[in-house]
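Below you'll find the structure, written out as structure tokens, and then a few comments.
All protein chains but one are shown in place.
Then we have subunit A:
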Amino acid sequence: MFEYAPAPESRSVVEIASSYGLFIDGSFDGGKDGNVFKTVNPATEEVLAEVTSAGSEDVDRAVAAARRAFGPWSALPGGERAKYLFRIARIIQERSRELAVLESLDNGKPIKESRDVDLPLVAAHFFYYAGWADKLAYAGFGPDPQPLGVAAQVIPWNFPLLMLAWKVAPALATGNTVVLKPAETTPLSALFFADVCRQAELPAGVVNIVTGAGDTGAYLVAHPDVDKVAFTGSTEVGRAIARTVSGTGKRLTLELGGKAANIVFDDAPIDQAVEGIVNGIFFNQGHVCCAGSRLLVQESIADELLASLKRRMATLRVGDPLDKNTDIGAINSAAQLARIKELSEIGSEEGAERWSPECSLPDRGFWFAPTIFTGVTQAHRIAREEIFGPVLSVLTFRTPDEAVAKANNTPYGLSAGIWTEKGSRILAVADQLRAGVVWANTFNKFDPASPFGGYKESGYGREGGRHGLEAYLA
């Protein structure tokens, strides 16, 4: 076998401070109650920095700063707001190597994904929404749409900077101001983004970053002076937020879990379908809410396809996220690793057949080998619950109707995939799938111009595209 020598990206392009404060009203300061927490590199368990845990008083200050900034910011002509957004987009491009390394250190994702997928998309979202800022009257939401006010935004740890971009860019373009809380395991890139805002000379208070765990987020979304809540994360937390916001008049968008069906018909381009399956479930260690975690394969080609898939999985390289040749990085946290392990055990106990390629995992850090379960049925828990890790459940079907029925038989509805060489079948099946995004002969492709969001327990509202503006306009 041709072994590749390590090709690590340099860590020296990013300078991580030993501790970070909160970004409120244009400057960093410590929390009022002095609580801090540590963020670790999941690939090594090394502590990267100490981060401030924002208490209620800190959140009050952040919301107040955003409220003060809202008047002048929303009064700016759209073209002026666009200038700031374009400036942020360009700075992100200029600092993309630094931010990519930072994101891989804090999150555990492979550098090739943070460098080639996350960062280009982050910049693209700011560019895209910068373009809308002076054209809101033509977006289809009335001749003079107005911003909502202060937006409370809570984002997850799987794509820390990208989820920030999805939330901050449309909010600012439409004239809202923002208080954002990044996930407690991945706060660093949001704090670096605060620095990008300063570099762009964004007016103080327009963007505020408060770090902390669930309590901080809960206090933020419940804050009476918040006009809009946007959350991406688990369905469980989403439900709690919906209950909190219910009846308050706040606007709410939720992007929650998924259990996407990736449907492979017998006339599919097999080699490309295998790539799509791999990309669908092993991209970002499977920490993707729209991951193709349920493979529905037509029974007549199941054996051939699974043999190809296993052969392909044997070439996946698991290890150091900063190595440019790594395909699968570290699981983001010990807690998430425990959940993946628990659900995988349940899969075995329920009688599904478990398989992983031979691969040696590092001794330190949080790691899980890419895994598939075959012989899964709709009744298995691993076919119903979101695992949020590199674990694929394989089911079979015999006819297109059965495929659609099984694909839709889930509490979720965020995404789906169809693999077939027959164009008419793509259209017919896509039409029947209850999912926000349906990919055909591809998977996990994102574009700022394309709206994203779910059905049923996958949440409501859309982000991205023209539709994404609606969530921030009255």
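Going forward, a contact is a pair of C-beta atoms (placed from the backbone, for glycine too) under 8 Å apart; a residue touches a chain by one contact, two chains touch by 3 or more; residues count from 1.
Note that contacts and distances are computed from a predicted model.
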{"item": "Record-based protein name (UniProt) of the chain missing from this complex, from \"ABC transporter permease\", \"Hydrogenase maturation factor HypA\", \"Hydroxylamine reductase\" or \"Deoxyribose-phosphate aldolase\"", "value": "\"Deoxyribose-phosphate aldolase\""}
{"item": "Which residue of A:T248, A:T377 or A:N441 touches the chain not shown here", "value": "A:N441"}
{"item": "Touching residue (missing chain; options A:A7, A:V47 or A:L427)", "value": "A:A7"}
{"item": "Absent-chain contact - pick from A:S19, A:Q199, A:T315 or A:S450", "value": "A:T315"}
{"item": "Where the unshown chain meets subunit A, residue by residue", "value": "1-7, 112, 116, 267-272, 275-276, 315, 324-325, 421, 441-442"}
